[in-house]
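Note that this complex is displayed minus one protein chain, with the remaining chains in position.
Let's look at chain A:
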């Protein structure tokens, strides 16, 4: 991993910031020994979204099971570990607390150091599990809760150069899916419909100020709602595929264009996409084509490393551990935690 020489650093990582209870064992921040995710999607479906209290209840039921499974699949004992890493924030506070308290109890009982990891740093470092990260690097983080452009000049250095001013991209996907009457989670369904569509309803692109790397998706979401409303009033049927295609084109065009402009300005050696929406086929294809033309290496992790998982937390924790970062048993959940560099 670049300038870090890791000699068999084995980390147990735990993630419970939203609706997945996950544990993984990672060697040297780059090798997945085991990666276990207990998803709650089925349980939240009937509510049309993640219910925090229900998520917390599931986490407490699953937490020791997933940790045990991660150890069993890795054929390891606590004595084989060097540290415990856990998502400290951001996320749902009640959900975060289950992973954090389990991590603290496990670390204490087994006399291991503990590290609190930022969830977005985790998403970015999911890429380190696929190929070495090359700096300077630009990461486009897109998920249900985040839309950010992050510039990294080296390991542990994060500069958020752009972020959403209202809805996260994934949030807009879920809301538009609801307008179209698609079941939760709607993002993957819209992606699918967009590919089935021949024609697209044209929706606006929101660019904000000329030099801004920020995003805004609430206007686009409203445009879709207004379109449906107008069509309903006229008694006309909408084409879900055309709406999905038009919506997706707008999101993808803006994300791609801003990522490209930032990659040029910051002269990066690598561009990576991360987060649940990075699994979106339309976005992936657009970024792949764009950066192939530009001649900048572009990577996106496989689907199971894009959605929430603990392997990415272990990947981010490894360079933190090497940099001497340590948490302690007073660690608390930080629902609004900011992405901060751990190097000067």
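Quick note on the criterion: a residue touches a chain if its C-beta (ideal position, glycine included) is under 8 Å from a C-beta of that chain, and two chains touch if they have at least 3 such contacts; residues count from 1.
What we mean here is this: contacts and distances are computed from a predicted model.
This complex has a chain not shown, and the name its UniProt record holds, of "Quaternary amine transport ATP-binding protein", "Probable glycine dehydrogenase (decarboxylating) subunit 2", "PqqD family protein" or "tRNA threonylcarbamoyladenosine biosynthesis protein TsaB", is "tRNA threonylcarbamoyladenosine biosynthesis protein TsaB". Checked against the full complex, the candidates A:37, A:70 or A:97 give a single residue touching the omitted chain, namely A:97. From the options A:8, A:233 or A:330, the residue with contact to the unseen chain in the full assembly is A:330.
Contact between chain A and the absent chain runs through residues 46-47, 51, 53-54, 56-57, 60-61, 63-65, 67-68, 78, 94, 97-98, 100-102, 104-106, 108-110, 329-333.
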